[in-house]
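Below: the structure, in structure tokens.
Missing here: one protein chain of the complex. Every other protein chain is in place.
The chains carry the letters A, B, C, D, E, F and G, assigned in the order they are written, with residues numbered from 1 in each.
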Amino acid sequence: MPEKPIKGDKRYFMTGNEVVAYAAVMANADIMYGYPITPQNEIMHYWTRMAPKYGKEFLQTEDELSAGFTTVGGVLAGRKAFTATAGPGNTLMQEPISMAEAMRLPIVVAVQQRGGPSTATVIYSQQEVTLTTFGGNGEGFRIVYSTATHQELYDYTIKAFNTAWKYRFPTFILGDGYQAKMRESLTMYDPESRGIELVSPEAYVGMPGTPGIDRPPGQYRNTYNVEEELYEVLQQYQKEYDAIAPEVAEFESLGAEDSDLVVVSHGVVSRAAKEAVMELREAGVKVGYFRPITLRPMPEKQLREVANKAKTLLIAESAIGQLARLVKDSIYGCGAGIIPLFKPGAGITAEEISAKIKSVLG
Amino acid sequence: MPEKPIKGDKRYFMTGNEVVAYAAVMANADIMYGYPITPQNEIMHYWTRMAPKYGKEFLQTEDELSAGFTTVGGVLAGRKAFTATAGPGNTLMQEPISMAEAMRLPIVVAVQQRGGPSTATVIYSQQEVTLTTFGGNGEGFRIVYSTATHQELYDYTIKAFNTAWKYRFPTFILGDGYQAKMRESLTMYDPESRGIELVSPEAYVGMPGTPGIDRPPGQYRNTYNVEEELYEVLQQYQKEYDAIAPEVAEFESLGAEDSDLVVVSHGVVSRAAKEAVMELREAGVKVGYFRPITLRPMPEKQLREVANKAKTLLIAESAIGQLARLVKDSIYGCGAGIIPLFKPGAGITAEEISAKIKSVLG
Amino acid sequence: MSVQLAMPKSWRVDTKPHKFCPGCGHGLVLKALGEAIDELGIQDKAVYGCDIGCSLLSWDFFNIDAIQTHHGRTTPVITGIKRANPEVIGIAYMGDGGGYAIGSQHLVNAAARNEKITLILVNNTQYGMTGGQMAPTTMPGQKTETSPYGRDPEKTGYPTQGPEMVAAITQEGAYVARGTVANPKQMKGFIKKALENQINGRGFSFVEILSTCPTNWRTNAEDTWKFLEKDMTKYFKVGEIKVPESRHEEGK
Amino acid sequence: MSVQLAMPKSWRVDTKPHKFCPGCGHGLVLKALGEAIDELGIQDKAVYGCDIGCSLLSWDFFNIDAIQTHHGRTTPVITGIKRANPEVIGIAYMGDGGGYAIGSQHLVNAAARNEKITLILVNNTQYGMTGGQMAPTTMPGQKTETSPYGRDPEKTGYPTQGPEMVAAITQEGAYVARGTVANPKQMKGFIKKALENQINGRGFSFVEILSTCPTNWRTNAEDTWKFLEKDMTKYFKVGEIKVPESRHEEGK
Amino acid sequence: MAKAVKIVLAGEGGQGVQSVAEIIAEAANEEGREALYIPNFGVEQRGGVSVAYLQIGDQAIGSPKFLTADIIIALSDRAVHRTRKYVGPDTVFVYDSGIEGVEDAIPTNAKKVLAIPALQVANEELNPRVFNIIIMGAVVKATAVVSEDRAKDAIEKKLGYKFEKNPKLRELNFKAIDRGAELVAGLL
Amino acid sequence: MAKAVKIVLAGEGGQGVQSVAEIIAEAANEEGREALYIPNFGVEQRGGVSVAYLQIGDQAIGSPKFLTADIIIALSDRAVHRTRKYVGPDTVFVYDSGIEGVEDAIPTNAKKVLAIPALQVANEELNPRVFNIIIMGAVVKATAVVSEDRAKDAIEKKLGYKFEKNPKLRELNFKAIDRGAELVAGLL
Amino acid sequence: MTYAFKERSFEVEKGLWAIFPGLCKGCGLCIQKCPKKCMSWSDILGVYGTPSVEITDECIACGICQNVCPDCAISVAKKKGEQ
Partner (left out) sequence: MTYAFKERSFEVEKGLWAIFPGLCKGCGLCIQKCPKKCMSWSDILGVYGTPSVEITDECIACGICQNVCPDCAISVAKKKGEQ
């Protein structure tokens, strides 16, 4: 067994892409497939640097379609396989992801959102929320963790592999260009030393024994002949997804129980939201903060509780209502009104959120 | 000028794919680019059969990425260019569409939805609603007509070219496998004989004169260096989109003003909904029917009016809540409760809707 | 003396008759593949991937682990499997549309990277599964649903020379051949060599097979053979194009 | 006697200095292209498409109608333009990643269909725009961000022989050559012939240019020239590979 | 609102159920009625059962498919299995009496179950090639969605060019319509 | 809650602003403080202005970018133009006094505007190569986000291997820190 | 078991020839390739309800028909010593 890069708990100061690469190694990921795209490149750079030392494999493919489909192949072979992408690459990645979604293949994908639509900017956005949660010609049977800090990038990258292999839904770490490129501190650790058991992968193909003699062949398809067959499969998926949703859903909340106005945001914007809310609360203003960590499934129950008590939700996101649509879908029928603060492709600062809150509260 | 296939008004009995091909010819479309996929193939088959006779061009590309990007090229050259796709092809098509969305290129795309996710079935579904309205890494600056009958396939295919070139947003005719493959009657006509003026295309590149000497060069990009640049562009698009939305939005409604329960559906499912509602109304049950024809933009104002009066909306769709999300996004804050009737990848009949209405009404 | 079913041992009998049309060459290719697998004794190690295209109908064809992928994407899926578990013998099976059109970036790049997998590509000069549209391999003058007046090489070029292209970008270690279902024995030989090349860890192995599609050619048995043997061979030369011992001459 | 700016007439002076790095070969290729356009007098008819990759920096480079497309997608965009308006002279400009990796299906199929467009592909042995990752053209042993210990041909193959591949699938009428920024005059000649071939309606024209990327190679001027002239030419043979008069020999 | 008549026709690939459905639909359309015909189509259809869904009425037709048919015609054992689910208490279920081994599959909840010897009539009285036209006659008679004369017109329109060369063929086809109609006439 | 100090450093490609920001951030991190450093990066960056955003505080940092900086250091004319927008009433705006032709662009709404002769000091007193270290000294002094000693430690950590070969270099760098600090000390 | 296909076997001078109608799709590829032209359509229907094939005594058990059948519906066994 090759040694691991992280032994005890230790504080590091590095970029988010570096964090993801380390976390994947520590999650016992076996192989990364990838195609370069800014701002996720350094995940591949760090992974390829570490790979020989820790017995890991890497394949740079010819495009994101191939990166996604080779990742699917890696998972079918029973390895913890992952890839990373962004922007137009994420758009392309939806084709292989839709195959994984249809076949419940536990691929893991790190997405570092950049500006859209199209090539737009290589910098930052939260415009890949709809794409990552519901992309492709399917129903979004996926799990999406939206991280806000380097600590979370580390924690949830490790968690993503476990979630994927436990529930067999494609699982995403949704970051962004800011998180990818910025440096801040975090504590890295060996998950097993903290009692986090790493779920073991299982092979779909290439198991021991001769198919048809020692065991039935492992044979898988994603194509159905009649509507009824498909309908049945999807109903079953829906049932299973709904059943695990409450267990998978995560959120962070602060003073949301007792505030008239609650700021709802996700990912890196929630840092600004939290800063603004905390500051205002210190100044005696009763505002709350709610942040879905899983965007799929949404923490529906908790969000509804908030939306039933609060008068107003201020939804802040670096996109035009992509989070807002998920929120409205979850809380339809609740009493809270919704105020948008949408800045597609651009960062949102605490000052801006603060100012908006003040203007809403009058 | 080559003659046109349709002169006066005439009743025809044919498949939906055939209708789309005829309508494109009658809309003065110049060139189709495409890649085969069931159930849209016959659009290409009929188009290629008619092409030489009516002076049209066709190119079969190597995949849907190419079909989409050549269509973009056709539009840039100042021709009315279109393509058609479905399912996994539609997933791939999002990459070129995102370029068109970013650059406001008036491409026209006919989508004949099939089962998803992945290859699933070649038959039918309404599972490409999210994909078609909001696919790719963008904000869904698109116009989507969801048709229900062959008459509408004809009318809206013609309209789509006008809408696209008038407003310069990518425009979609959203059909499905049923509409593609079934035969029913419709009346075809020469739009100009009905006073429908066909908007003329304009070239983006290859105009007369030497750039830099007779005129400035036509130069276009979709990439920005800093966030602020992108943010500004998207704000402008949003403003323009919002401004035209009320003018573009279309709907059909029946007894929705005065009913406690209104069935909301789109596309071919609305035929079943209409049948069920009409039957029940004849039997004295007060139920209504509302159908967005444009799924993007949604007929928000009208839908809100309905949702403010009705107690319950029954949302019926051959998908898991893709229409429902659009509806909730539009009517958030309205009083109506929502009851789902979701059959992903499978048809919904009038009997089923009727039964559901009865069970809801108790 | 009695007569047994003449089926390769590696075929799944319980899924037969298979789902291909009467007279479809896919059955012949898969028979040759089955026999090659039997003879090499690799039923336990082989992993079979089929494309979307009529090849998808073979997802449960063999008593071999198998995955039905997307249109054109069998190459990366099998590549991904092989990279993750080099013990398996990866077989990617696809049509001419899957291999030369939508999946051609995967084909040429897997070839260039010398992926240690075996690709079998069935050339039936059109898109069978979707009802007979033009493919990169469609013959000049051939009528298809999207070339209803016959393929015009002036407008859409000549049939793609797949193995020749693959030969031009592979280096030593690769195996490239073109067989035909009209010569089952030779075809099996090519497929077997292509598998052996993988077993020996040499490199990328590619076999195109000229095959029949009576359904979309709209041919009876006689014309089916004729089109395959007379017309297709005018453009597609059957034989071995590159064997592992040879070196890559062009561009060096 | 006085000295004038030695810029091609078709360059847009108001967007100069251009956005490429110091010592970047893209500038040299576009100078040759500009001169070829000037000499052929096609500034009014040319439509220029650039890829994502460093080529995107040239979207406003010429006084020519231009479109900046997606990574790998310049070939279909220019194809679409040319098919819709055959009067224009379509020029698709891209990097080795755009042409041989993500856009290789477009390259080989445009070549096979004999699209009447001109493709210019800049081979700088890696992905410049994204900071120097491995490309299909990366040299054996070359260190890049994703081959930090040097490209291992055993694991990832040898550099893609693009023009050789294109030559293998094009029929008569095509023009295929490989030039180098180390020989500007020859390079301009190849580009000019490739444009003339389109003007004459013959067929697909493809020129790969060996180019420099001092930024990602991390080379000074001396080593930049050395890598280009000594190392790259070991794998990439400069010259004309197919001229319209010649016939396609392989596979016929 | 008078409901449309809902018809399911199912058989093996070569049995021509799709053309029967199409001709009837076109005949109804020619009569100015509303018709909607949709074939089944699927990926693994090569060698699968071919099913045609047909609705004919006087107002615009609703959903293209339906849960319960008014009449079902099943022409092979697999067709019987495949179409059973469309049976309701008002359904007339027709199958060819030559189909073997489907005793247990014949629906028991139909309004009426009719076994007609269409195959036998085709083979023995007329010609195997007009088997599907006999079926057409039976459908037209059983549903009255179009008149038998209209049905003949529609055939004339479709095959007229053949009939011109060989007028015996016309006779044969029209005969097939009539015999098909007779087969069910007695049983309804 | 004490707010983090927000710093913007901007210059031309070769001027080393990113490494200055990174070294300061690491120094702060070593001191146990919270630091967040993010470079600008963009497609057309080749030859563009390089901007570093740096925040240092005692609690977790909020948004990686910000509207208004506490201190801005602009090292070229384009950098002055690019960073003006981060100026607020509490901002200290520092620029190199050697920059020409930016008179009109110098912000007028800053708390303080300082022109420091860093380039000149580098070229004339020390060495052009330590220009960015002079800037670092100025930043450290002006913001007090880390002590000057910590800053020196951080430089030692980063360049120690070079200093070992050539101890004069250490001296030069430390001198640069001190001189940078002096340049602003008098002005704050 | 769905895969116990019934065979119809014919003994000819040189060997045994068998057709499995449950596998035969009536494509006719075999008939075209028989060097002795000794194959013809049979009244026994194949799996798709189309005629299957049969042979006459002229068959030399060369096995070509077996080789070209895409459905493995034909099995030919040469008698010993006939190799």
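Criterion: a residue touches a chain if its C-beta (ideal position, glycine included) is under 8 Å from a C-beta of that chain, and two chains touch if they have at least 3 such contacts.
Everything quoted here is computed from the prediction, not taken from an experiment.
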Return the single residue from D:24, D:56, D:84 or D:167 that touches the missing chain. D:24
Write the list of subunit D residues that the hidden chain touches. 1-7, 11, 13-14, 16-18, 20-28, 31, 181, 184-185, 212, 214, 220-222, 224-225
For subunit F, which positions touch the chain that isn't shown here? 12-14, 47, 76
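Here is the rule we go by: only the chains that are shown with their structure count from here on.
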Per the definition at the top, count C-beta pairs in contact and tell me whether B-C or B-E has more. B-E
Please compute the C-alpha centroid of subunit D, do the same for subunit G, then give the distance between them in whole Å. 58
Would you please write down the residue numbers of subunit G that are in contact with two or more other chains? 25, 47-48, 50
So which bits of subunit C are touching at least two other chains? 17, 20-21, 24, 52, 56, 68, 70, 101-102, 104-105, 109, 129, 136, 156
